[in-house]
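Note that this complex is displayed minus one protein chain, with the remaining chains in position.
Every chain is named by a letter (A and B) in the order it is written, and numbering of its residues begins at 1.
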Amino acid sequence: MAHYKMLDGNCAAVEAIKMAKVKVVSAYPITPQSTIAEKLSEICENGELEAKYIRVESEHSAMSCAIGAQLTGVRTATATASVGLALMHEVVNVASGCRVPIVMPVVNRSLASPWSLWCDHQDSMAERDSGWLQLYCENVQDVYDTMIMAYRIAEDPRVLTPAMVCLDGFFLSHSMQKVMLPEQKEVDDFIGTYKVKNLHLDPSDPIVIDNLTGSNECTEMKYQQAIGFKNAEDVMEEVFNEFSQKFGRTKAMIEGYNLEEAEALIVCIGSMAGTAKYVSDILRDQGKKVGVLKIVSFRPFPYKKLREIIGNTKKLAVIDRTTGFGGQGAPLWLEVKSALKSDVLVKNYIAGLAGRDVNIETIKNVYTDILEGNDSDDPIWIDCGENVMNIREVLLND
Amino acid sequence: MLNQQETVMNKQKRFKIQGPCAYEFDSGNTGSWRIERPQVDFETCVKCGTCATYCPANVITIEKDKEICVDIMWDYCKGCGICANECPKQCITMVEERCGK
Partner (left out) sequence: MIDIKKESRGYIAHGVSACAGCGMELILRTVLNALGQDTTLVIPPGCSALFCGFGKETGLKVSTFQGNLENSAAYAAGIRAGYEVQGNNHSTVVAFAGDGGTLDIGLQSLSGMMERGDDVLYICYDNEAYMNTGIQGSSATPLGAWTTTTPTGKPVYKKDLLGIAMAHGIPYCASASVANIKDMTKKVEKAKSIQGPKLLHIHCPCPTGWGSAPSKSIEVSKKAVQTGAWVLYECEDGNIKLNNPPKELKAVQEYTKLQKRFSGINEEQLVALQMGITKNFERLMRMQAE
């Protein structure tokens, strides 16, 4: 029987990996992902998961091992965070280019520098063009569910694209929550055993994979990937529906909350959506017509669905947990802005960098600004302190 | 197994593969690089096979029972001259490649 269990986000990801019956695990520890690596090695060791654990010496090798192993025809697992994902960057692109549908939890953490152990989305946003699906989680149940669904989506022959399942470092990775876990049989029926659906390594059936390709064909191969992303939208719809029927929890590429006659909506990603929903409830009680749009799938970005879901709302406050230096806005804002007609005011708020709490006040301030503030489209660093340029002073030797 | 084998075993039913890969085993016409060609003095040759051992392109065959006992695949021989340099009997000479062979 399906049952409840108290799990943190990392353990929920491990549960999903275990129930997906991966055969090879290669992971390298990095805060706040470390407990995923620990737990995986433990269950490989004690036989709970029949898999080989490769104790790699870097994230770069973690991804390389996973690619090599999955190319032989087995499901593999790895996980990372922050600078670990940055180190992987080179081979992250190999996985997608060779159409190896690895599912990888990314425990979101800020990128150095400055050094920070805490959550923002700079790490995964830096990989937004690396050819991976990106699904973001709101709570721990969501981590488990999204992981399970990600296998189906990534491995679908119409998609064949690896997937990052992004969970906010500490806010989710280390937060204990009640999670409904299905029976193994239900998961088996839902995901199925791994079957190679594309190029693979087999000494008795040799081909040469990933050799030099001419400019006459590279565009075509990249376009094949683009089609994979396009198909992923339909496949997600199918998988979300089936999941909802089988497991009773609904999911969508973009999820709305308090949308009725909304005057303004906060658009956000990840765990802060919970706070945003809570605040929108409070403000609704006060007669303010505000709601929330949570982007679940950042890649592919559901721009058509976004247009539909906002209805007649004319004010969107996009909160980015990353910087978007030198651009007109940060990554999420750019997507939202370019999806919509110019009669919608889309303002960008930079918040929650390096684990800075996006609390009730932050969200309230964002709602106040979008409802009452000016129409400027410069990004607003909503939680930035005073005297920014004077936070460090050293004595000069004259 | 959804096998790559299908691709060639059954030409009518090719299996589509996405992503970069190569499966046609082919050979470049590296013989066209040749500026000099090895000329073997078959009478001095002791058929020891040293030339074949060291040939990087593996284009030399020792035919012990034939008069032309050192057979060279001209389509691929780059004319590097290793065979001539290593021949213990020094019975291979590099001579100028004639146009059109």
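Keep in mind that, in the parts below, contacts are C-beta pairs under 8 Å (C-beta built on N, C-alpha and C of every residue); 3 or more make two chains touch, one makes a residue touch a chain.
Everything quoted here is computed from the prediction, not taken from an experiment.
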Review point. In the complete assembly, which of A:14, A:69, A:165 or A:295 touches the absent chain?
Key: A:69
Revision key, fill the gap. Of B:22, B:48 or B:68, the residue touching the omitted chain is B:22
Exercise for review: Give the residue, chosen from A:42, A:186 or A:202, that touches the chain omitted from the document.
Suggested key: A:202
Point to revise | Where the unshown chain meets chain B, residue by residue | key: 4-5, 7-9, 21-31, 33, 53-59, 73, 75-76, 78-82, 84-86, 94
Revision key, fill the gap. Residue positions on chain A contacting the omitted chain are 23-24, 26, 50-52, 54-58, 60-61, 64-74, 76, 90-91, 94, 201-214, 216-217
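Following the convention adopted for this analysis, only the chains that are shown with their structure count from here on.
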Point to revise | Centre-to-centre distance between chain B and chain A (centres being mean Cα positions), rounded to whole Å | key: 53
Review point. What does chain B use to touch chain A in their complex?
Key: 1-5, 17-23
Exercise for review: Show which residues of chain A lie in contact with chain B when the two form their complex.
Suggested key: 97-99, 160, 195-200, 202, 205, 207-211, 213, 221, 224, 228
